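See below for the structure under consideration.
The complex appears here minus one protein chain, its other protein chains still in place.
Order of writing sets the chain letters: A, B and C. Residues in each chain are counted from 1.
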Amino acid sequence: MGEFLSLREAVARYVEDGQTLALEGFTHLIPFAAGHEIIRQQRRDLTLVRMTPDLVYDQLIGAGCARKLIFGWGGNPGVGSLHRMRDAVENQFPRPLEVEEHSHAGLAERWRAGAAGLPFGVLRGYVGTSLADHTKTIASISCPFTGEELTAVPAINPDVGIIHAQQADRDGNVMYWGITGVQKECVLASCHSIVTVEEVVDELAVRTGGVVLPAWAVDAVAVVPGGAHPSYAHDYSDRDNDFYAAWDPIGRSRDAFAEWLAGVVEGES
Amino acid sequence: MGEFLSLREAVARYVEDGQTLALEGFTHLIPFAAGHEIIRQQRRDLTLVRMTPDLVYDQLIGAGCARKLIFGWGGNPGVGSLHRMRDAVENQFPRPLEVEEHSHAGLAERWRAGAAGLPFGVLRGYVGTSLADHTKTIASISCPFTGEELTAVPAINPDVGIIHAQQADRDGNVMYWGITGVQKECVLASCHSIVTVEEVVDELAVRTGGVVLPAWAVDAVAVVPGGAHPSYAHDYSDRDNDFYAAWDPIGRSRDAFAEWLAGVVEGES
Amino acid sequence: MSRGNDNGQWTSDEMMTVAAARELGDEAVCFVGIGLPSTAANVARRMHAPNAVLIYESGCIGSRPDHLPASIGDGVLSESAVANVGVVEIFSYWLQAGRIDVGFLGAAQIDRFANINTTVIGPYDAPSVRLPGAGGAPEIAANCGEVIITLRHSRRAFVEELDFVTSLGHGTGNGCREQLGLRGQGPSAVISDLGVLRPDPATKELKLTSVHPGVSVDDVRDATGWDLQVADNYEVTPAPTFEELTVLRKLKAVS
Partner (left out) sequence: MSRGNDNGQWTSDEMMTVAAARELGDEAVCFVGIGLPSTAANVARRMHAPNAVLIYESGCIGSRPDHLPASIGDGVLSESAVANVGVVEIFSYWLQAGRIDVGFLGAAQIDRFANINTTVIGPYDAPSVRLPGAGGAPEIAANCGEVIITLRHSRRAFVEELDFVTSLGHGTGNGCREQLGLRGQGPSAVISDLGVLRPDPATKELKLTSVHPGVSVDDVRDATGWDLQVADNYEVTPAPTFEELTVLRKLKAVS
């Protein structure tokens, strides 16, 4: 019910080993601080869902938190590869990583179905590609009216969905704007949800295209200014493109990553 | 491409006898002026789609424009029956009216499927009701992953979709806010679309929850201030509840309706 | 027909509205139809349920109207809402997903298992009365945690058999909803201008559990089109309090 908690409390209360977890945010509003808190609390055997794993999942995978990744595009946008993810897939380091691979359109439909309380979604997708040969969660379905064949994908319903937003009001209602991604679906499809926010305000902003989540649809709200860095919060911060570039050599080297990880684990939540 | 036309030109160019037509707007922003123009241009044999027929369809049905109605709730909100619609269904006056009846949730899903370019949509609906016994466009569908039975409904894709909005900018981009209904779906699901607007502005308003339709997704824009009366345009006018009440005796009597109709036909577009 | 109490301090419609309002728990998330359901929900919000969340199918989430709307699409519902979403979203992400605790429905007719007809009287293809139809009700009845139904008592409204099942209540009785895979528990109360009926836990057939002040059990039986069961320990509904009436009348006055 939009309860204000510290990030540490929120993660401690809702995130458990073995769960299916989603930290969403499409380039914008990626909940990095929450990811780091999960690393600090040493959660393990997580199934991580995200359309674009981005650095935040490279970090969680490199830290050994994940046993499975459900994703659509695993790169460092504008820079190159996610090397911790590749090391896990190619060399099983630091542990094997099972991969369930979809397209973005397919994952978006899986999120929609999850938020809508349906067991599956339908799209024009995957046809003629190799994805269906390797991903069990892609099936064929016939239109009962026209007989046309389409593609079905199962709903995603994580145990915990985590997003970052610009604002919460004092009642715990949450608002974000700019590129809004699949965050509404992530929160609504998940059994529990945590939202980190830039700040608490008396009145939510007025923004065309802004999304408001009522307090009762969110479990915990944690005030974490800058909680999306090196991603950004529209009207609050800019994307730290330099950090994304600087991540490449860190992620590329197991040693450099271990050093980065030690810094996070020692950090304050 | 968001071409500015007079309402008369827009209806003359896009609306033809025998088409499937939708005038949408959920209590708010109902395109009454466009409905009256269709009456004036004496279009016939239309299949009319609308979640809530409201007075605008009572008028089109009473004027003899419709041969079929696809709908979810056909009443005068807060007042009572739509008597022209009842006269058509119960007494085939002024002509028989075929009825295809759904729930609002089912129609919303049909609109979504139509806008999404899918032949059908899926919902948890209709189970245990008599609707499926009388409406052919309700079918059962199995989840390919869980085996669960759900309900499928076919997409709606009208020839022309018509809505009313608060604003267009000079490029023909359209914006509306307040209760936004299924208007986006109506415009995107239709082959052609006409939008009547309260006014043309230099810059579209900034409103949380506002919907913007880019000019290239709309065919014609017609400036018709008050074009939603007796429905309303949020921040421009109030709902004329008195007119809704006053409609009851007009719609109830064939003669009173004929008199009202004569006034509309003589009116200017 | 509007019964009042002995000294005319309130009408039977007011009793019905107040009794319906009392059903709504604080913090309940409630899908509200227009008319009496909306009135009752707004009375409840001003009385014992200040944190109840009112959701209208027009896409308004958390509306706090300062007067009663004439329709489910009035501007006041949108303006006073915490969030406004489209109609596709309200039905799929909010109602269908099982996020709503209580659905508040009106009805033209119900049967002993609280199934609802708002579609036709008589044969579907040649109806004697064409009613408005389904609207949001079938999926509200299917997907809300529980459903509260309000309608005035008469033999034409409380009928032995429905000509059309628009919205499923308890179907053919206990276990029926589960068998059909419906998630919500179905109707938990039917509130009329004469009393309150609740489903028997064992059979799901409606039983008279309370009569409004000044109404006898026979009055209710006479106005019911089937052989109405009466709970052994049926009660008399507490009369509307002064505060309830004040809130209700103030709401009505400014609408």
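We adopt the following convention: a residue touches a chain if its C-beta (ideal position, glycine included) is under 8 Å from a C-beta of that chain, and two chains touch if they have at least 3 such contacts.
What you are looking at is a predicted structure, and each value in this text was computed from that prediction instead of being measured.
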Omitted chain's touching partners, listed by label: A, B
Identified contact with the non-displayed chain, of B:V11, B:L55, B:L82 or B:A115: B:A115
Among B:N173, B:S193 or B:S231, the residue in touch with the chain that has been omitted: B:N173
Residue of A:H36, A:R67 or A:R86 in touch with the missing chain, whole complex considered: A:R86
Footprint left on chain A by the chain that the document does not show: 26-28, 51-52, 71-75, 77-78, 81-82, 85-86, 89-90, 101-106, 108-109, 111-112, 123-131, 133-134, 148-149, 177-182, 184-185, 208-209, 211, 232, 234, 238-239, 241, 244
In chain B, positions touching the absent partner: 1, 115-118, 173, 184-185, 188, 212-217
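Operating definition for what follows: only the chains that are shown with their structure count from here on.
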Separation of chain A from chain B, taking each centre as the mean of its C-alpha atoms, in whole Å: 38
Residues of chain A engaged with two or more neighbouring chains: 117-118, 212
Chain C: positions in contact with at least two other chains: 83, 92, 96, 143
